[in-house]
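Submitted below is the structure of interest, expressed as structure tokens.
Note that one protein chain is taken out, while the other chains of the complex remain in position.
For clarity, chains are labelled A, B and C in written order, and residue numbers in each chain start from 1.
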Amino acid sequence: MKCRRFTERPSEREILYSDKVKQLIQELPNRGKLEAATHTSRVENPVCGDITQLYFRVENDSVVESRFQTYGCPAAIAASAAVTLLCRDHSVKECLELTTDTLLKYLGGLPAHKLHGAELAIDALRSALRPS
Amino acid sequence: MKCRRFTERPSEREILYSDKVKQLIQELPNRGKLEAATHTSRVENPVCGDITQLYFRVENDSVVESRFQTYGCPAAIAASAAVTLLCRDHSVKECLELTTDTLLKYLGGLPAHKLHGAELAIDALRSALRPS
Amino acid sequence: MQVYLDNNATTPLDPEVVEEMLKHFRDDFGNASSIHSYGQRARAAVEEARQKVAALIGAQPREIVFTSGGTEADNTALRGIATWHRKKGNHIITNTIEHPAVLRTCQQLEKEGFQVTYVPVDNQGIVRLEDLRKAIKPQTILISVMHVNNEVGTIQPVDEIARIARENKILFHTDAVQSVGKIKVDVKALRVDLLTLSGHKIHGPKGVGALYVRQGTRMNPLLYGGSHERNRRAGTENVPGIVGLGKACELAAGCLDDFQGRVRFLRDKLETEILRRIPDIVLNGNPNFRAPHVSNITFRYIEGEGLLVSLDFKGIAVSTGAACSSGSVEPSHVLTAMGRNSELASGAIRFSLSRMNIEKEVDYLLETLPGIIDRMREMSPLYRAAK
Partner (left out) sequence: MQVYLDNNATTPLDPEVVEEMLKHFRDDFGNASSIHSYGQRARAAVEEARQKVAALIGAQPREIVFTSGGTEADNTALRGIATWHRKKGNHIITNTIEHPAVLRTCQQLEKEGFQVTYVPVDNQGIVRLEDLRKAIKPQTILISVMHVNNEVGTIQPVDEIARIARENKILFHTDAVQSVGKIKVDVKALRVDLLTLSGHKIHGPKGVGALYVRQGTRMNPLLYGGSHERNRRAGTENVPGIVGLGKACELAAGCLDDFQGRVRFLRDKLETEILRRIPDIVLNGNPNFRAPHVSNITFRYIEGEGLLVSLDFKGIAVSTGAACSSGSVEPSHVLTAMGRNSELASGAIRFSLSRMNIEKEVDYLLETLPGIIDRMREMSPLYRAAK
């Protein structure tokens, strides 16, 4: 048998959570309440019941401390944690420019049916830092 | 894991053809026409189309030569061959006493849906040797 | 350390099962319907496996129909009985905590003109016999109630339900995918008419299962084609799979004591210690009528999937709901049917053991879990609010 081998590699695999997401879930950086917060928000996804609460301490227009509390699926948790990491030491304006796409890139992607986790975190971010 | 092992051996297996049947099919002993036959018969199974033709040369009330020709499934072939073997050197009376059961025992059994092969051979035997 | 505690989703294969299958992957690859020796060796292996499966559940070999798994067996039982007996009646009774293979088949049969009553369960997941009795109508042709529930491990009173069915001349099917090989299952003692089992839940291969069909039971097949399986299920026999299922059943027959002893001990240790070490916990299921290898626990104020991913990071595999419904955001239909609200349902984790688990795996879980739960609760907006 001298048959050729088929060599094309599969491109589209349905991987659930990226390594980045798993690591965030594992470490839960910046988790918990921030008593000294200057800006907070609590956003709930009415469909799946996920809740995210973000806490920011802003000094001189810069986020100097950030925390989160999330009840929900790994996507929502990782996205919220990521937002607290991405905002630290950035100006409020810069934070408000953070998009779902940038967040998703940072997270190494999310499964299609879990994208709402990233949207929840961005919503919470905007609702906390938006000038009222 | 210190689990007991289940040890009962299977008893009922659906084996198709016995080694005896396979051997007879392989060797086809006593096959072909017998020109010097004193008794012959040709019996056909109208359902499946199997045909068996038996030839006996009877001398002093004893079968001294026997042959068969069969068109049909292995069961019919083996049964017909077996009948020619079993009759050789027996009296006509003894030959007429040969039953399907004895034949089946000699053959090492036949699958249920192939029993008609043995019946065909016994029919042919009786129709050849029966006093007319 | 790798600790697999998701044995209700699927089990690791027993190496002896793999060994027996390999013979049919490598040498005896014949089609069991072929007349030549290759075929006859395959046929003998299939019939030997049939005997082993039958022996495990107290059936006759001829009452065993091999299928492609539990799902196909469930579909065959329900649709096969329903369509055959349609002239007698069009009503089916089942319950709210069945596996989707039963529930969704029933829903489809409803679309095709059958009526289905979904009897509720109590808050420990046991079917209420009174409700079941009341649901019976003159046109009821089939009752289907699972033996052991896959999510919470509850054991249903299948023998009593079978009696009720019998008294009313109704056929009875039980999905025993999660009980066969774990607790004693005897079709003659239970007196069921049809019973589903699956290979990959008992250290056998995926893609093979069996339907027990009591002799004399008349039904339609689901798959039409060649005259395999006494015309009950067409399709070239999956010889290695069937051989693997047979071997798995043979091994399981010798391991029932192990489940009642060692596996139950491990499950109980896991459960008691979690209860002792972690506050704000709810046990799901009936502690008395429960298979020995399952524990379903709600960790309040957190959502199960995050916990699952955290445990996975530590090498521990568990499940949040029925494996087959993962990916969907709905809370488990079983816990919901047991009256758990969505917070309690989504905080549920299923630990399911097998005869391959050992004590130090449970110890590792018990060391690992409390810290993770603490960290996750610290992060939960519900937890702070509740304190």
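Simple rule for what comes next: contacts are C-beta pairs under 8 Å (C-beta built on N, C-alpha and C of every residue); 3 or more make two chains touch, one makes a residue touch a chain.
Since the model is a prediction, treat every value here as computed from it, not as a measurement.
The chain omitted from view is touched by exactly one of C:120, C:207, C:254 or C:339, namely C:207.
Listed residues B:58, B:77 or B:129: the one in touch with the omitted chain is B:77. The residue touching the chain not shown here, chosen from C:37, C:123 or C:272, is C:37. Within the set C:51, C:319, C:332 or C:357, the residue that contacts the chain not displayed is C:319. Residues of chain B in contact with the chain left out of this view: 17, 21-23, 25-26, 28, 31-33, 42, 47-53, 68-74, 77, 111, 113.
Across the interface with the omitted chain, chain A contributes residues 1-6, 8, 10-17. Although one chain is not displayed, its contacts with chain C can still be listed: residues 4, 6, 9-13, 15, 18, 21-22, 25-26, 29-31, 33-39, 68-72, 74-75, 99-101, 104-105, 107-108, 198, 200, 205-208, 220, 222-228, 234-241, 305, 308-309, 311-312, 317-320, 322-328.
Note that only the chains that are shown with their structure count from here on.
Counting C-beta pairs in contact, the chain pair with the highest total is A-C.
A straight line joining the Cα centres of chain A and chain B is 82 Å long.
Chain centres here are Cα averages; for chain A and chain C they lie 37 Å apart. Averaged C-alpha coordinates give centres for chain B and chain C that are 51 Å from one another. For chain A, no residue reaches two or more other chains under the stated contact definition.
Residue positions of chain C in touch with at least two other chains are not found.
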